[in-house]
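A single protein chain has been omitted from the complex, and every remaining protein chain is retained in its original position.
This part shows chain A:
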């Protein structure tokens, strides 16, 4: 190459480097989270969906991930650290091809041995790296996994306990931490918590428990389209809704999760943007199906569903809800085509109640468990009062049993037959319904009747059970989608829950925040965001 060529080459390289660094110099995003602490940083996060959103899919990757690129369609699964996977003819042994050339933030290579090490971290309490805190978060997410083996650096097999086609969804929960980093930090998870190492698009740079965490871009991230544009993302726990709103409006943060509905008009009036989108979350009454429960009568269940004027509930939530048409949001890929429409129809509801033997002179008395607050519960007190008034229109008199959120979770785990539930025939619970298990299977599987699982209402139905089994044994994705749709159709046609509304994951942000695409998912991609200074 001539001197001129070399000179031009050097100039172009230098210009590219300058432009590259300028392109990345896109400001600092300060986020006010609803969590009261920074989520667990060692790999498997705590703090529910928010923990996975901000400390999970930012610092770490899983073998299979959620597609967070589009706001217009429900998220599906995409390759993550595994590029392809298939199940053997026995329907038990899965083979995963791992992504080549991926490195952890500490520089060590990601291999199949690392995946085995991470599974042991969660499942093998005799292993040196077993971490009870991460295990508490991760073990229950992969119930299908029986064993796992590294075949070579880039090939892994996982054997399931029984045929289970939902394994890819289960694996989307499991995040990979670095073995080399753990070893370098004296095999001490507490030290790892301060300087964790994943393969994700963000690196944790600084961490003050309960106060802040600073994430910076991982410029060597394996997916060039997901290398963060920002210089930093600072996470700040702000559990009190008014404190979050004030922090945003006074310019101390640029983004807050879950603004209170009554603060939204003031924010919008001051130029702040409200982002929201449908996502797999619902707000329901889970009904008891124990003997003697009034909800065993399908006419009562349908009447109650048709008594709720969901459109009129919208102003209560500042318009930030999707009226329920079923258990899953109408935009879900698994919604199907149910024949029962639970939309508001007071006359039809009254007719059904009359058919069931109830009317102005013969009211039905029901007892409902509700909480005054709680994660994902939206505005439980006014919303439940709205439902109570709506049901009174069709001669259903509701007596509330109000318990604090932590105790509510215990009563949900205990199930409708537990003494502590005190005869309540429903529980108002909001559900994470993102995958087949959390979305459909766990609520009605007869093998998961509480307290062994989360079938709170003790529901049993052979037809439903067959569908739930079929979900697990249908390995073709398109065919599995059809089964999931059929299952949801049964959910709706049998009016198995009181379908009320779906949250839309509102978040408020400064007009300086650009480039955010709110996926129809609990997790989000922060890499595309920039700050317009």
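The rule we apply is simple: a residue touches a chain if its C-beta (ideal position, glycine included) is under 8 Å from a C-beta of that chain, and two chains touch if they have at least 3 such contacts; residues count from 1.
Here is the rule we go by: contacts and distances are computed from a predicted model.
For the omitted chain of this complex, the UniProt record lists the protein as "ABC transporter permease", which is one of "Cytochrome bc1 complex cytochrome c subunit", "ABC transporter permease", "Formate hydrogenlyase" or "Probable glycine dehydrogenase (decarboxylating) subunit 1". The chain omitted from view is touched by exactly one of A:79, A:163, A:372 or A:453, namely A:453. From the options A:404, A:422 or A:532, the residue with contact to the unseen chain in the full assembly is A:404. Against the chain not shown here, chain A presents residues 36-37, 40, 46, 48, 132-133, 136-137, 139-141, 143, 190, 193, 208-212, 236-240, 242-243, 246-247, 249-252, 403-407, 409-410, 412-413, 438, 442, 451-454.
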